[in-house]
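Excluded from the complex is one protein chain; the other protein chains are retained at their positions.
The letters A, B and C name the chains in turn, as written, and every chain counts its residues from 1.
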Amino acid sequence: MNPSQDEAEVARRLRDTIAGQFGRSLHIRTLDTGSCAVCEQEIRLLAAPHYDLHRLGFFFTPAPRHADLLLVTGPMIRAFDVAARKTYEAMPGPKVVVATGACALGGVYPKDPFVHGNVGALLPVDVWIPGCPPSPLALLYGLSVAVGRLAEKAPGLTFIADGDGGGA
Amino acid sequence: MPLWFVRGLRRGVVTTRYPARPDDSAAWLPRPPAFRSWQLTREAADRMVAVCPGPALSRRDDTLVFDVGACTACGRCAEAAPDAVAPSGEFELATTSRSALIKDIPIRGGGR
Amino acid sequence: MTAVEPQAAGTSERLVRQLADLGGLEVADGGATRGAVTVLMLPETLEEATHAIAGTAGARLADMFADNGGDAPTLRLVWAVEEGYLLTETEIEGDQYPALSDIAPAAFVEECEIHEQFGIRPATGKPLNRLMLPPHTGADFPRLGHRPAQPPEEVHAPHTVGGQAFEFPFGPVRQVGVESLYYGLVTRGEEVVDVYMFTWHKHRGVEWRLRGTTPREGLFFAERAEGLSAVAVGWAFAAAAEAALGVAPPPAADRTRAVALELERLYNHAAAMAALCQATGLTVGQSAAEIALERLLRVNAAAFGHRNLFGVIQPGGASRAPDATVLRRDLAAAYGELRRAADALLATNSFVDRLEACGVLTAEQARRLGLVGPVARATGLAVDTRLNGRRPPSGSADGGPYAGYPVTAITADGGDVFARFQVMLGEAAESVRLIGEFLDAGTAAECSPLPGGGGNGLGWAESSRGEVLAWIALDEDGRITRARLRPGSVRNWRGFDDACRSQNVFTDIPIIEASFWLTAAGLAR
Partner (left out) sequence: MNPLDLVYVAGGAWLAAALAGLLAGSRRPGLLTCCAVSALGGAAAVAGGGWSLVYGNTPVVAPGGEAQTITGGPLELQMTSLAGVFVAVLGIVAVAIAWYAPRYHQPGRGTAVYLAVGNLALLACLAVLAAGGMITFLVAWETMSLACYLIILRHPRSGDSARGAFWFLALSEIGFLLVVAAFVILSTKTHATELDPMAARAHLIGGGWRAAAYLLALTGFGFKAGLVPLHVWLPEAHPVAPADGSAFLSGVVVKLGAYGIALFAFRLDPVGGTWPGLVTMGAGALTAAIGILYAMAERDIKRFLAYSTIENMGIIVTAFGAAMVFGAYRLSALSAFLLIAGLYHVANHGCYKTLLFLEAGVVEHAAGTRDMDRLGGLVHRLPRSAVVAFVGTLGIAALPPLNGFVSEWLIFQGLFQGFRTGSHLTAILIVLAAATLGLTGGLAIYAFVRGFGIPYLGMPRTRQAADARERGQPVAGPALLAVACVALAVGAPVVLAALSRAARTVTGTSLGPLLLPGKLTVLPAHADFSAFSPTYLAVFLVAACAVPALVYLAGRPRAASASVPVWDSGMVSFRPRMQYSAMTFSAPTRVTFDALYRPAVSVHRASDDDPAGRSGPVHYEAQVTPVFERYMYRPVIRAVEWLADAIRPLQSGDVNVYLLYVFLVILLAYLLGAV
């Protein structure tokens, strides 16, 4: 699966809209589609003193009606389709979907009768955050990428460690 | 409540400065592996693919395809082929295109 | 092999004799489940047998499950007796078996699950609740056994609200950062009359996936069955595999596991504390608890390389050893945070008042429903697999790390949320002490090789939510034919609705849920 250019284009435009429209106040709704409860804990810790995502202008909201960004964890269980769709539809546009954690990226459960295998199978994902679980720092980075505040590094990384260690 | 107020003052600030400044607690986070392509042989690659619990690793003849997104950083590949795997310092992996997380690692090791 | 011979004494011997009178015969050969006394029972006498065991003091139905190893499904009841586990096996011909939940109510959830998975049901026509299979499950939906003869909707208890009460729907998409789960709170406007749950939103078919995997591969899913007790579930799973194969992990590796387990307990109790503060609306307390929680998680990461201790356990031993110096340096400070936060909370009346007399469970209820962990201990029952008799792992010669460094069971007798809170605090202190002793005794990332050959094994561990059970059947080339995982959540959700019904109002429900600190993931698996 190689990236279709327009897809990336759409994503970029969306990010600009978000950054433009929501500036430094973006509201997040989380959605658990079958995680093992660890991603949820890391997400909760985003609001804890150590990370305090409010300082970055992010806020959690229980109501998707007020949410601009949907933070989805878990492998997207099929039994949860209705709820997931309803939650997504309940959000006003423009909206961003962030797939969070290895499950959501298809790293744990394969596509089978129980699960779709990854979030992208049901919702249009805009940002992918790897990690099992993604640590709060990784989540903060992912959120910043989602609103276009930080340039993403992933495309530049090779994961070839010849000579000098490290990633790039 | 005054109790809590005083507590808070005494506790001081614990909040990280990330992403403005790097956070040193990141040093302990599990990270996906990086691969030493010259130490990487087909056999080693197959061993790693075999032990990888998820679909993160697969081999296309002389390329080890590494899906960073699917990697849970369990470290089993490192156990399977210690010399071919080095820690990648990366945890800032969020991206807007899923395919940007799929890396081709050339297998330069072994005979040839 | 000698090591894994069940140490049956006293109670279990008497029980075995009793069961023998009922036509049960003790299995000692390869067919036996290593790690427990195995007795083969006939369907006719299963009911009396259950009566006999349920009647004995100190016996508790820990788990009940089935597998379709042979042509007919085999029904297995796991009883926790004083000095070990007793396991009865019964082949069920036909699609009905005696209604055991009327004798041992704890069996009810499992009856529902077994019906969903294997299509056999209790002989009484009573309805069963929907548990794991979503309402729109088709015939082709993967099950462990055969699909039920009747479609579920005919069988599963329809929940209707009559009279002057109404149902307050809650979920499945609930507040931010919590798992998906549906509550129906039946209320007359203020106090909660009844509570029921739908948990099928999170059924990932873990047990179904485990079939055909090797223990090593299976552990990956076992850890993720209930991520917040990854170590406990992983340990139980690994111990079951080790028992099945008759190997014992090296003592140092066992201590490594124990260190990880206690760390896990610490951070879970800290998280529960934060959740309690959130539920009572005490934000400052929540922040304080979350600071402690974050620091404990960083200690985990520093010591084991993973904030939630994934990948520490390995069948046969441990794959990572803790960084003892870091642990010794940081743990005390992190625990100090927790302790100070707890002291401040205990001095805050507005917090304590909400906890007292809220979500009360009696010891009788706890016994009846077979509750485990802090929930049971808060009612005065010393239910703890780390105590004498049922120490993990079953395999090791010296009876495991907890034999050398005995645990003092922390109990309270209030049975309310406050009692649970106190139990958690006591256990946190105990965990820190144990970790210190284990580190002094030495830990290592060793692993004894797993031999070939098959067998059945039972393993268990004490998660922060209570006893975790795992039962594994391995075939000759070491692949899993049936694996049963029973995290503590499965048991304690049974007590949740009873606790909610005991004279509580809406705003108490989050407090009670926080004090149970269970996961939907562990229940639905």
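One rule holds for everything that comes next: a residue touches a chain if its C-beta (ideal position, glycine included) is under 8 Å from a C-beta of that chain, and two chains touch if they have at least 3 such contacts.
Keep in mind that what you see is a predicted model, and the values were worked out from it rather than measured.
Visitor: Thinking of the complex as a whole, which visible chains are touched by the chain that is not shown?
Guide: The omitted chain makes contact with A, C across the full complex.
Visitor: Of C:G31, C:P142, C:P169 or C:G442, which one is in contact with the hidden chain?
Guide: For the chain that is not drawn, the touching residue is C:P169.
Visitor: Taking the full complex into account, find the residue in C:E13, C:D102 or C:D323 that is in contact with the omitted chain.
Guide: C:D102
Visitor: Going by the contact rule already stated, which one of C:G10, C:G189, C:G212 or C:P406 would touch the omitted chain in the full complex?
Guide: C:G189
Visitor: From the list C:T90, C:N129, C:S229 or C:N268, pick the residue that touches the absent chain.
Guide: C:N129
Visitor: Take the complete complex as the reference. Which residues in chain A touch the chain that isn't displayed?
Guide: Given the touch definition above, chain A has residues 63-65, 80, 82-84, 86-87, 89-90, 92-93 touching the missing chain.
Visitor: Can you name the residues of chain C that touch the chain not displayed here?
Guide: Where chain C meets the chain not shown: residues 101-102, 105, 107-108, 111, 126-129, 135, 157-174, 180, 182, 186-190, 193-194, 196, 368-369, 494, 497-498, 501.
Just so it is clear, only the chains that are shown with their structure count from here on.
Visitor: For chain A and chain C, let me know how many angstrom lie between their CA-based centres, rounded off.
Guide: Between these chains, centre-to-centre, one finds 31 Å.
Visitor: State, to the nearest whole Å, the distance from the C-alpha centre of chain A to the C-alpha centre of chain B.
Guide: Here the centre of chain B sits 18 Å away from the centre of chain A.
Visitor: What are the residues of chain A that contact at least two other chains?
Guide: 49-51, 108, 132, 135
Visitor: Which chain B residues touch at least two other chains?
Guide: 14, 25, 29-30, 53-54, 72, 74 - these are the residues of chain B that touch more than one other chain.
Visitor: Going by the contact rule set out above, which residues of chain A touch chain C in the complex?
Guide: Answer in residue numbers: 28-45, 47-51, 60-62, 64, 74-75, 77-80, 83, 86-87, 103, 108-109, 112-115, 132-133, 135.
Visitor: Note which residues of chain B are touching chain C in the complex, please.
Guide: Touching chain C from chain B are residues 1, 3-4, 7-8, 11, 14, 25, 28-30, 53-54, 72, 74-75, 79.
Visitor: What part of chain A is in contact with chain B in the complex they form?
Guide: Listed in rising order, the residues are 1-3, 7-8, 11-12, 15, 49-52, 55, 102, 105-108, 110, 120, 125-132, 135, 137-138, 140-142, 144-146, 149-150, 152-155, 157-162, 165-167.
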